[in-house]
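Yeah, one chain of the complex is gone here, protein chain that is, but the others are all in their spots.
Presenting subunit A:
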């Protein structure tokens, strides 16, 4: 049982505030992904949980025990490092068994656990090799096996797949998820790759400038972004934004010449819509096509609506040329609204 609670954690490096007042609870056996752009503080948060870095303020609890004064080895965690950190001077066997040796487990137990985890990660053929004789993907597997061999309550991963090529990454993604689900560990997984985040996570914490902007299920983060930042970050391409002004009646909004139904609010808002939630219709936004990109499965059209950049994903057979004017209608129930003052969602 290992629930992780992060309470009011802040981190300063000199004058620079890397983390602001982080509060997050991760359930037992949950797969939590920390997602955010480079430099937003993901690694810093992970390292604070792990104990490689100390928080300037706040507390970290793992499994009901306050751990922020404990060294990493007493926190019931293990970790997969971004550059693997597979020891070059040890064989694969000794790498996987490193933590067990440090715990002074008897040889037969080390052997049993190393062989079991190596089997799990399909590297049982490589146990006698040194890391210099492994491919990047195999080294990655060794790093995961080493973490699993500890049978930890919590496993922490800092961009473990970022050094692999796209195909291998997709393969490892599925495999990792399976192995971790079977091992019943709580997992925290850092990535800046949203596809990885969407496909693996039970829950995603979207981070921005040292804050957690939203922590929710992948589909919720995608469908109902809690803030403008999330809407503009998640999705490829992300949501389109247009300014909205009240149009007389309550809940009626004027957006780029169209009248749309929205929330009740007494000030200007922003309307947001996903590119794939737009369809060609008789009535809608007047969009002038500027770039047309056929992507095989569909057609990505970058347009301009009243001076604002606006992207639409259309059926791949649609005939569009640069300079054409399209009439794009938002699908019912797919538009979202944000308060420009607070940048938060309004409903």
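Just so we're on the same page, a contact is a pair of C-beta atoms (placed from the backbone, for glycine too) under 8 Å apart; a residue touches a chain by one contact, two chains touch by 3 or more; residues count from 1.
Everything below uses one rule, namely that contacts and distances are computed from a predicted model.
One subunit of the complex is not drawn; among "LLM class flavin-dependent oxidoreductase", "L-arabinose transport system permease protein AraP", "succinate dehydrogenase" or "Polysulfide reductase, NrfD", its UniProt record names it "L-arabinose transport system permease protein AraP". Residue A:103 is the one among A:8, A:54, A:103 or A:331 that touches the chain missing from this view. Here the missing chain is touched by one residue of A:11, A:113 or A:146, and it is A:146.
Touching the missing chain, out of A:58, A:72, A:137 or A:243, is residue A:72. The omitted chain makes contact with subunit A at the following residues, 50-52, 71-73, 77-79, 81-83, 85, 87-90, 98-99, 102-103, 129-133, 146, 150.
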